[in-house]
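Only a single protein chain was left out; the remaining protein chains are all shown in position.
Letters A and B name the chains as they come in the text, with residue numbers starting at 1 for each one.
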Amino acid sequence: MKGRDVFYQGNEAVAEAALYAGCRFFAGYPITPSTEVAEFLSRRLPMIGGSFIQMEDEISAMAAVIGASLVGKKSLTATSGPGYSLKMENIGFACMTEVPCVVVNVMRGGPSTGLPTGPSQADVMQARWGTHGDHPAVALAPSSVQEIFTETVRAFNLSERLRTPVSLLTDEIIGHMREKITIPEEGELEIWDRPRPEVPPEDYRPYDTSKGIIPPMADFGMGYRWHVTGLNHDQTGFPTNKPELVQPEEERLLAKITSNLSFIEKYEDVRREGARVGMISYGSSARSCKSALSEALSEGIPVDFLRPVTLWPFPERAAREMADRVDVIIVPEMNLGQMILEVERCAGGRAEVVGVNRADGDPITPAQILQRIREVA
Amino acid sequence: MGTNPFDMDNIDIAWCPGCGNFSILETVKATLEGLGKRPGEVVMVSGIGQAAKTPHYLRCNFFNGLHGRALPVATAIKASNPSLTVIAESGDGDMYGEGGNHLIHAMRRNPDITNIIHDNMVYGLTKGQASPTSRPGFVTPVQVHGVFEEPINPVALGVAMSASFVARAFSGHKEQTARILRQAIEHKGYAIVDLFQPCVTFNKVNTFKWFDENTHYLPDSFDPSDRVEAFRAATDPGKLALGVFYVNPSSKPFVDNLPAYSSSKEPLYARKPDREKLAALIASRT
Partner (left out) sequence: MAFDYARYIRPGKLPHIWCPGCAHGIVMKAILRAIDRAGLDKDRTVVVSGIGCASRMPGYVDFNTLHTTHGRALGFATGVKMADPGLSVLVVAGDGDALAIGGNHFIHACRRNIDITLVVFNNSIYGMTGGQFSPATPHGMLASTTPYGNPDYAFDVVQLAMGAGATFVSRSTAYHVLPLEKQIAEGIGHKGFAVIDALCTCPTTFGRRNKLGSGAEMLLWFKDHTIGLKASENLPPEKREGKILTGVFRKEVKPEYCEEYGKIIEKVRPARGGRE
């Protein structure tokens, strides 16, 4: 990749990548271990005519992000567990109204205040099911600072293309860790903008799906005086409670994801000759896995490895295929067993599924994982 | 060290050396002792932040809850057991930022609790962002070009809302602060004490010296029952006044308005379910 080399912290990479993706609005509230994202953007956004605001709490920060996006600005907020909980109400609003926005959750131990300076991966189910009601969810889980950059850009792209909020799940380890990364030159990574209406305002229907499952979205202030509501609505955007109109719209929200897996899904799938053991891990835990896997290989134990970068939707097909190939799947994660439930569902009894779990604020070590590999191999 | 009953042994205090929190802790303990309180009858409730760690450092009942959420918990503790002395203690970001809504509703609801806000005009725990009381021009890693919003004025807000007891103090003046805290704790009703405190690490502007030079005490002749005068003093653009600004002469504490206490003074926590009454209630279908 052509570009500029820098020595960045994960949180700085989020902020730099957001600007690269076209983000021009940030609203947030101080919380450890995410605050560096706000610090970086408070400095840089006004330099390019963007806006930064520190709100009175996380709830209003999420609200402001959605408001700015409705005016046409790509918008971001960054937080950690307790703030992510508070944002859930308005994330649901963004799902329902199909307003693009990106939410970064630098995961720390929990529940509640938990371990503000200790890493965790315990919010992965919250990222899927955190807000009430049936709702779409896209969540990405990068493993390195370079990947934080590319996945932040992809989070904006997915959010814009799908018109849905996207969560970027990092954690205290990669949020604060510094690595050399390359900031790509302009044009190196593709940038997507939300579809905008091509019809005149009088013909505009905000949730018109005649041209495709993702309806074009008009900016507030450009002459398309449309109505946005968190109530169930029909294609005109106005509230309805007619079952025959509600059901298809609810189904479409989910279908936006399921019918676009080709560009949403992303994972690393390493297959090794003769592997009877598989491993599925994500985020910073996947780093420990890689170290353990090469150790295991040198001991003569080949292990297949699946690393979802897009965590939600979960790469079901790849997980099923792994279950068909191996006897045991190991799922290391920094929580007491969350993504393992998805793996078990996909395995459907065709492979045994075991976890390597840790929730004490320290990362899972390669030695722990290697020990588990030896136990099951 | 002395033998204050609220002292705790062998504690590892997380505050920076020179932090104003130390003197607040000492003053609170001395005030409680001076009032003859025993640790068992005092409850301290806090949220999240450096100031919110205070309850970890003195011997009493404590509840260290969620960011901004101390006041609803304190209100319910007092309602369940009115014999307790309940103190809600946190910082400016916690009480005025995240918890601002609970603050104004506590003023309105008037539970008989003391609300001490360590006001150092900065978020210390998250390393130095502007708080709702940061003053214009204050530069931080996030407010890189300086704060330009009007800070929240908790004293003016309290007076405007006819809060039961409204005061401001400065941690550097232990004696005066102790007097104000004493009045606040003894006051029957919601008492807010906005307590200035330097943050030696993240606020290099509002230092001990700054507070000393930019504050003055309300004169002895000041009448805290005069709400108009109190509001004027609270919004005076000059030096920041310290002292008791306002005491609402007609305020009635929350518990006194609760129907549950109209026929019996027995605290809620001590009441046992009365099966006969319950059966009668179910049968009555009201």
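By definition in this document, a contact is a pair of C-beta atoms (placed from the backbone, for glycine too) under 8 Å apart; a residue touches a chain by one contact, two chains touch by 3 or more.
In this text, all values refer to a predicted model and were calculated from it rather than measured experimentally.
K.L.:
Which candidate, B:H145, B:K209, B:K239 or B:R271, sits in contact with the chain we can't see?
P.N.:
Touching the chain that is not displayed is residue B:H145.
K.L.:
Hey, which of A:P111, A:G133, A:G221 or A:P248 is the one touching the hidden chain?
P.N.:
A:G221
K.L.:
Among B:G47, B:G158, B:G172 or B:P198, exactly one should touch the missing chain; which is it?
P.N.:
B:G158
K.L.:
Using the touch rule from the top, list residues of chain A that touch the missing partner.
P.N.:
Within chain A, the residues that touch the unshown chain are 24-25, 27, 46-49, 51, 53, 55-57, 59-73, 75, 89-90, 93, 220-231, 238-239.
K.L.:
Going by the touch rule given at the top, which residues of chain B touch the chain that is not shown?
P.N.:
97-101, 104-105, 108-110, 132, 145, 148-153, 156-162, 231, 254, 257-259
Here is the rule we go by: only the chains that are shown with their structure count from here on.
K.L.:
Between chain A and chain B, what is the separation of their C-alpha centroids in Å?
P.N.:
Centres of chain A and chain B (C-alpha means) sit 39 Å apart.
K.L.:
In their complex, what parts of chain B are in touch with chain A?
P.N.:
My answer: residues 48, 66-68, 93, 97-98, 100, 123, 125-127, 129-130, 132, 141-145.
K.L.:
Can you tell me which positions in chain A touch chain B when the two form their complex?
P.N.:
Chain A residues touching chain B: 29-32, 35, 38-39, 42-43, 46, 52, 54, 56-58, 82, 112-113.
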